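Here's the structure, in structure tokens; my notes come after.
What follows is subunit A.
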Amino acid sequence: MSAREDILAAIRARRAKAVAAPPSYCAPAPPDSVQAFVEHATRANAEVRLIANETEIPQAVAELLRARNLPAIVHVPPNASNLPWNSAPGLMRERAAPGPEDAAVAIAPFGIGETGTLAYPSATDAPASWHFRAGFEIAVIRAEDILMRMEDVIARLKATALPPTLNFVTGPSRTGDIEQTLELGAHGPKVLAILIIQD
Partner candidate 1 sequence: MTLDPRAFREAGRAALHDPSLRIALGRLKTHFALGRARAVERYGDWEALREQGRAIRDYALAHLDTLLEEFERNVVARGGQVHWARDAKEAREIVLRILREAGAKSVTKGKSMVSEEIALNPYLDANGVEPVETDLGEYIVQLRREPPSHIIAPAFHLNKEDVAKTFREAHTALDPDRPLVERTELVAEARALLRARFESADAGITGANFLTAEEGAAVLVTNEGNGDLTRLLPKTHIVLTGLEKVVANLEHAAVLLRLLTRSATGQDISSYVTVMNGPRAPDESDGPQNFHVVLVDNGRTRLLGTDAEEVLRCIRCAACLNHCPIYAAVGGHTYGATYTGPIGAALNPGLMGVGVAHRHPNASTFCGRCAEVCPVKIPLPTIMRHWRAREYASGLAPKSMTAGLGAWAFFAKRPALYRFAAGIVACALKFLARNGRVHSLPLLHNWFLVRDFPAPQGKTFHALWTARQ
Partner candidate 2 sequence: MRRDRDVREFPPARKKEAGLAAVSRLPRFEQCLYSIWGNCRKTRVVQPNAVEESRAPRPRVGLFITCLVDLVRPQVGFAAVKLLEQAGCDVEVPAQTCCGQPAWNSGADKYAADLARQVIAAFEPFDYVVAPSGSCAGMIKLHYPEVLANDARWLPRARALAAKTHELISFLVNVRGMKGVDAHCAARTCYHDSCSSLREMRVREQPRELLASVDGLSLSELKEPEVCCGFGGLFSVKYPEISERMADDKIADAQATCAEMMVGGDLGCLLHLKGRMQRKGVNMRVRHVAEVLAGMAGEPALGET
């Protein structure tokens, strides 16, 4: 018998009791998903800024870079190339994948209020590896796309199709592996800034 058959036979021979499907579960949630998102993302060491509309993105990106004394260069994935970048003169855009010290923009189709999490389904115009290659990720999300729970995001995606890679990102990369003490920027971004578009 193949390993597969062997294993399945072993399971069937030993399975003893019938177990009913678990009841449905709904995690407790605060009333306002955006407010909860801001609170949780901030606790997870992300910097959150509210902006009025899409046209403010380039300016906000430029300011974030300036505030950290970083060069005015940002890596822009295909799905963010249509933003009104010309409104921030002096901000240079790169289309190549970012390196470990580079800043990159990412469009998050969904957010999760319960945990302050960004959800990124991988796509042709939204390469998944960018979320881990960059040193500084600047995420952009619409307030209306911030749902309450991870299950809500899953339901939206399942309505069409799940992507090959679905990344849930909460705060910058971190490690506690040395003396159980938090250090940011283990392999992925050292800094995560989130721009929430309110309109």
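Quick note on selection: all candidates are chains of the complex that A comes from, given by their letters.
In the analysis below, contacts are C-beta pairs under 8 Å (C-beta built on N, C-alpha and C of every residue); 3 or more make two chains touch, one makes a residue touch a chain; residues count from 1.
Quick caveat: nothing in here was measured; it's all calculated off a predicted structure.
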Touching subunit A in this complex, which is it: 1 or 2?
-> 1
Which positions of subunit A touch candidate 1 when the two form their complex?
-> 2-4, 6-8, 10-12, 14-23, 25, 27-28, 40, 43-44, 97, 100, 114-117, 122-124, 127-129, 131-133, 149-151, 154, 162-181, 183, 185-189
